[in-house]
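Not every chain is included here, but those present sit where they belong.
When the chains are written out, they are named A and B in that same order, and each has its own residue count from 1.
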Amino acid sequence: MKITAKLLSKILNGTIEGDPEAVVFGPSKIEEGKPGTISFLSNPKYESYAYTTEASILLVAKDFQAQKPVKPTLIRVLDVYASVAKLLEYFGEGKPSWRGIDEQAFIDPKAEIGEEVSVGKFSIISKSAKIGKGSVIYPQVFIDERVEIGENCILYPGAKIYRDTQIGNACILHANVVVGSDGFGFAPQQDGHYKKIPQIGKVIIEDEVEIGANTVIDRATMGATIIRKGVKLDNLIQIAHNVEIGAHTAIAAQAGIAGSTKIGEKCLIGGQAGFVGHIEIANGTKVQAQSGINKAIKEENTAIYGSPAMPYNDYLRSYAIFRRLPDLSRQVAELKKEIAALKK
Amino acid sequence: MKITAKLLSKILNGTIEGDPEAVVFGPSKIEEGKPGTISFLSNPKYESYAYTTEASILLVAKDFQAQKPVKPTLIRVLDVYASVAKLLEYFGEGKPSWRGIDEQAFIDPKAEIGEEVSVGKFSIISKSAKIGKGSVIYPQVFIDERVEIGENCILYPGAKIYRDTQIGNACILHANVVVGSDGFGFAPQQDGHYKKIPQIGKVIIEDEVEIGANTVIDRATMGATIIRKGVKLDNLIQIAHNVEIGAHTAIAAQAGIAGSTKIGEKCLIGGQAGFVGHIEIANGTKVQAQSGINKAIKEENTAIYGSPAMPYNDYLRSYAIFRRLPDLSRQVAELKKEIAALKK
């Protein structure tokens, strides 16, 4: 990558302020920007760095109003993140250099492969599976029978997709993700043994879902485990059988959702949070990291914390007293003595 | 699948009540049953749905006593779950359509492969490994040297089994499970560096164990990490070196057991629970999700909760007060004032 501000602004349909001949070789964080790099200002929290960064070019929003002098050449664009993505595409970064169906991939003759699909080495597309146009299946991926994957998806190496799973368009599944494994369903027998309950449902993942590395989504016992449109799942998350995650909900790493629980739309779930099974969580619920949610949340847009979880501010208030419980306990002992003295 | 009640009852050795010519095309959940589907009633909790379901056929236990009129044709069977499993097998569901040793699998000439074993593409069976009769090794599985796997096991894609691991009969290992990785053992040196302690033990998994996707079981430092008969492990669980899990214990997702801890038989461990190392947990212990167990549990069949864990009901009682700690704190402040006034 070596490019002038002038050419960049053309690619990004932006407007230049400063030296159009400024040259950059690669990207940098705004707070660490060095000469010869391009930085981005999108989050207003970082605005102060715009006035100190040593980057040669700074990508900013069209309506950015500098409060102080800015040293780099500015390129104003409509959407900073989209511009970064466009730049990366332009330079071919973030995409594999290989294309097409590798000779060492296995595609079952009864699989349906769309146009411009790429399938990497040692990947398997099983019988009656369908891969939509433009999707990229990295190496060492397993796509079982009757799995349907939409258009423009990316499945990173080692992803394993069990039979009958349905995945929408523009989904990204990171390395070693597992989708469609058996739900954890066992019927306890009188002698204490467990009998496996057949897991004959499936998993449905709608459009624009991203799933982090090593996350697991179990198939339904019957029916479907459903991940709605635009959901973002971080790494190492557990989604049990028959769970439904509402559209545009984001869940941080290592959270776990037990069987048949239904999470609303546009929720924000912190890392390592856990939900018991068979409850419903209202739209817009915010769950603090490590919380344990053991009953339904019916009111929308509330924030909860604790294990078991309670309203966020209530938890903080209770925990503030928890921190000084020894003192409270001492006070009570003191009062006891004083009352005993008074009673004499 | 398209089948009459009459034929179904023959396959399942059941008895019909209602129209023997009722036809079904597939399964459904009892609470969502539609005409043309077969539903199952096994858990008595769902009995009410038996009277409202639209399913055409309903599979029930031999001794099921309807309290109200039932619309679907009933088929009475000895064991509902076993019947469902039998049905699925009959229709070839839940089993891969491929069979035998794939040409693109690698089987070391010194490996021992039983009769009717299937090994999928890009799987590896290393030197001196043994695979018992009827076991199915899905694609992209790694079986290292001297691993022994019993009869009728299923290893899903991406499972990685380190050297010397022993697995019994009728075990199921889901995708990307790791068994036999090195225990987390390091000797701190005087300068603060760590020196790796060689992990030369192994893992022994007895019969009828099921292990969820992306779960990890470390090999012992010396001796063996042992998973006893009938244990059921959910997804993303951590079993450290030299742990022993007693027979017929079930552990929910994302729980973690630290080194050398011994869990009893028929325990029920909730999700995201954690155990410190070197403790023993009595048979039949119930551990609430997210609990942290930091000392031995000696009495059998108790329930525990909290971090650190305490008796289940004690935790709930203490937590009930925790929720209103600010109020308790206010009361104490109030009493202080009143006593001060009394003392004047």
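The criterion applied here is as follows: a residue touches a chain if its C-beta (ideal position, glycine included) is under 8 Å from a C-beta of that chain, and two chains touch if they have at least 3 such contacts.
Only a predicted model underlies this, so the values are computations on that prediction, with no experimental measurement involved.
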Number of copies constituting the complete assembly, 2 shown: 3
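Note that only the chains that are shown with their structure count from here on.
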Complex contacts: residues of chain B adjacent to chain A: 27-29, 32, 42-43, 81-82, 84-85, 88, 93-94, 96-97, 104, 120-122, 138-140, 156-158, 172, 174-176, 210, 212-214, 230, 232, 234-236, 248, 250, 252-254, 265-266, 271-272, 289-290, 307, 319, 322-326, 328-329, 332, 335-336, 339, 342-343
Contact set on chain A toward chain B in their complex: 106, 122, 124, 127, 140, 142, 144-145, 158, 160, 162, 176, 178, 181-182, 184, 186-187, 192-198, 200, 214, 216, 218, 221-223, 236, 238, 240, 254, 256, 258, 272, 274, 276, 290, 292, 307-308, 310, 314, 317-318, 320-322, 325, 328, 331-332, 335, 338-339, 342
